[in-house]
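A short write-up of the structure that comes next.
Removed from the display is one protein chain of the complex; every other protein chain stays in position.
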Amino acid sequence: MSIEQLIPLIIAIPLIGGFINGVFGKKLPKVIVGSIATFAVFTSFFLALSVFFKLEESVTVDLFTILNLENIQLNARFLVDNLSIWMTMIITGVGALIHLFSMGYMSHDKGYYKFFTYLNLFIFAMLILVLGSNYFMLFFGWEGVGICSYLLIGFHYSDVEKGLLNGLAARKAFIMNRIGDLGLLIGLFMLLANFGTLEYTELADKILTQGISYSEGALFIITLCLFIGATGKSAQIPLFTWLPDAMAGPTPVSALIHAATMVTAGIFLVVRSNFLFELAPSTQDIMLYVGLLTSLVTAFIAMRQNDIKKVLAYSTVSQLGFIFVALGMGAYTAAIFHVTTHAFFKALLFLGSGSVIHAMSDEQDIRKMGGLKKYIPITNITFLIGTLAISGFPLLSGFFSKDEILAHAMHHNTIIYILLAFSALLTAIYMFRLYFVVFHGSFRGSDEAKSHLHESPLNMTLPLIVLAVLSVIGGLLNIPSLLGGHHWFTHLLNENVAGLSRVAELHITDGETLMLMISASVLTLIALFFSYNVYVKKNNVPVNDHEIKGWTKLSANKLYFDEVYNSLFVKPIEWKSTKLYSLVEVVILNGIISSLTKLLSGLSELVKKWQSGKTDSYILWMVFGIVGLVIYYLVKI
Amino acid sequence: MMVLASIFDTISIQHYLVLSTILFVIGVFGVLTRKNAIILLMCIELMLSSVNLLLVAFSTYFGDVSGQLFVFFIMVVAAAEATVGLSILVLLYRNTRSVDVGLFNKLKG
Partner (left out) sequence: MNIETVFWILGALTIGSALMVILSTHPVRSILYLILTFFMISANYILMNAQFIAIVNIIVYAGAIMVLFLFVLMMLNLSQSNEPKSPVKMVAAAVIAGGSLLVVLVAAMRDSFVSASNIVSTTNQQGLVENLGKELFTTYVLPFEISSVLFISAIVGAVVLAKREKQIID
């Protein structure tokens, strides 16, 4: 089959899977429901793989025209180039593994079929986002993943003790995303106004080839607005507080949406618009500093978090900050490379944490865990691999991707390099803290929990193993020339993605690369030994809540971000809306409507008096009516 | 068969118009004022008669015999209507022991 036929199929299969599960899922047995969903995503993955191997030049697949007016044309069209097909493979590949994991993880859940429906719908929306050929399709997928994220975060909305919190977390995520979406929309409108088209290829053509004239200010605002949209979706300062709260959703959701795919949508947006950002250096600087700040702040917060998923959530935000720094420096391919490896090991870590939670009978506080390596060995090993990867242990995937970004940073500005390296150091410290506290030492939980400790079934451990392998070998994608590779991934993306080939390439000597690698490895090993010392040798255990003091208190309370937002934004708006409600809704609107009804009923009371039931009054009025009629005809004629 | 000259050589048609209208209005007044159901029906007959008078006047005026034929049919209808009306009245009286029209206001609404 040709690429034009495969692409709609790749997108449609998860949709069909979701539809079948949604409509019939309630009556089908659980195994069938999960299998349909997983199989759908696996099929999409293999089809995407075949497209990837066939792809040479970028291909456009036209479906239909949505809007065809004089000034704007909106098309349902897909653009297949190496970037979009690579993202597709990540989404469907990692997604399929997570589907497989969910079959085991959610097996006790009542809303099993609903879960898989939403997951498949999410994959569908995300695929539209990455495969669309214009900003409109991107926005469509953007909104779609926002909705699926809302549905999935608040999946257990009817839970007795935490149902309300789940719902509130979902709402928070949606609203914060919405704020970002506003920026995105304004950016799109301005793009349309300034350039007349939303298609990537046409925009690239106009700007790069034709050299269309544009105003610097307009381009600055456009890129800034696009970046605001990316901030919302990819959880940067100031719109990041929804991501830790989103951990209220089931763990596979956290793995898929908030680690591997949805949060990378913002990054994808920036990479797609690389030619726009290259012409707005001020926005790039803003991106860089925001990303850097986010990375450092959230790494600091993660140092003292005690919920296993919250640590991972903050680490995700921190890594995304890392990637935004890369984008701010124009290192688009390095960013996508890190996105890929991050997808592998972050999904691995989240699924691993899911396995741990499953073994601990739904306990998430790491202070109640410990010494789990005896009981859940496979999870232990895979989690260790993931931790090593994210910390940049030499030769694992995370090492190579971080190194590229650090290399770009060093060429850009030494201070930024130092700060970035510090952030990487913090990452390593808190990740190892997590690993050692959970898996080493002695078990600190209740005896009842201890008796339930068991390794997860195969459909949960198999994805862990696959992802662990990928985390190890993922670095092979983009090996620098020092070690004999030739940056395969960078060349791959530069091949047929619009605009990327014009970005200035990093010229770095082998000697510099070696020095960078060594310094990064040294930092990682320092972090490893430091954490080992503190948490294993000295057996330091994170303290209970009321014993926290000093700087750790700031970290544990997430730097009071939520509280600040609450008093700055949430409370005034709530106050205003209550006031408006009591004024406008109750008094004015209700008043109008009730007075209208009173008027009508009063009128009808009046008219009712006419029907007295007495014949003479009827005849009287008839006579008057006849008189009136005759007068009318007299006067008219 | 005595053949009189047409009356409308001397008087005009207006006279009969006014006469008929006055009779009609008297009938209306009677319907509105009287409460006895039988008198009510009688006033209706009076109204019909006034219309008959006018019809015959016009038939004489135009020399067209259809007017008088129409009077014929009106009388037929009036007779039937009086019959049925009176039987309804009898039924009403049987149920309520009175023919006061003011008491029949069950359709008050």
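For clarity, chains are labelled A and B in written order, and residue numbers in each chain start from 1.
Following the convention adopted for this analysis, a residue touches a chain if its C-beta (ideal position, glycine included) is under 8 Å from a C-beta of that chain, and two chains touch if they have at least 3 such contacts.
Predicted model, so just to flag it, every value in this text is computed and none were measured.
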Residues in chain B touching the chain absent from view: 1, 3-11, 13-15, 17-19, 21-30, 32-36, 38-39, 41-43, 45-46, 49, 52-53, 56-57, 59-66, 68-69, 71-73, 75-84, 86-91, 93, 99-100, 102
Touching residues on chain A - with respect to the absent chain: 616, 620, 623-624, 626-627, 630-631, 633-634, 637
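The rule is short, and it goes like this: only the chains that are shown with their structure count from here on.
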Chain B residues touching chain A - in the complex, by the definition given at the top: 28, 31-33, 35, 40, 101-102, 104-109
Residue numbers on chain A that touch chain B, as the complex places them: 608, 611-616, 619-620, 623
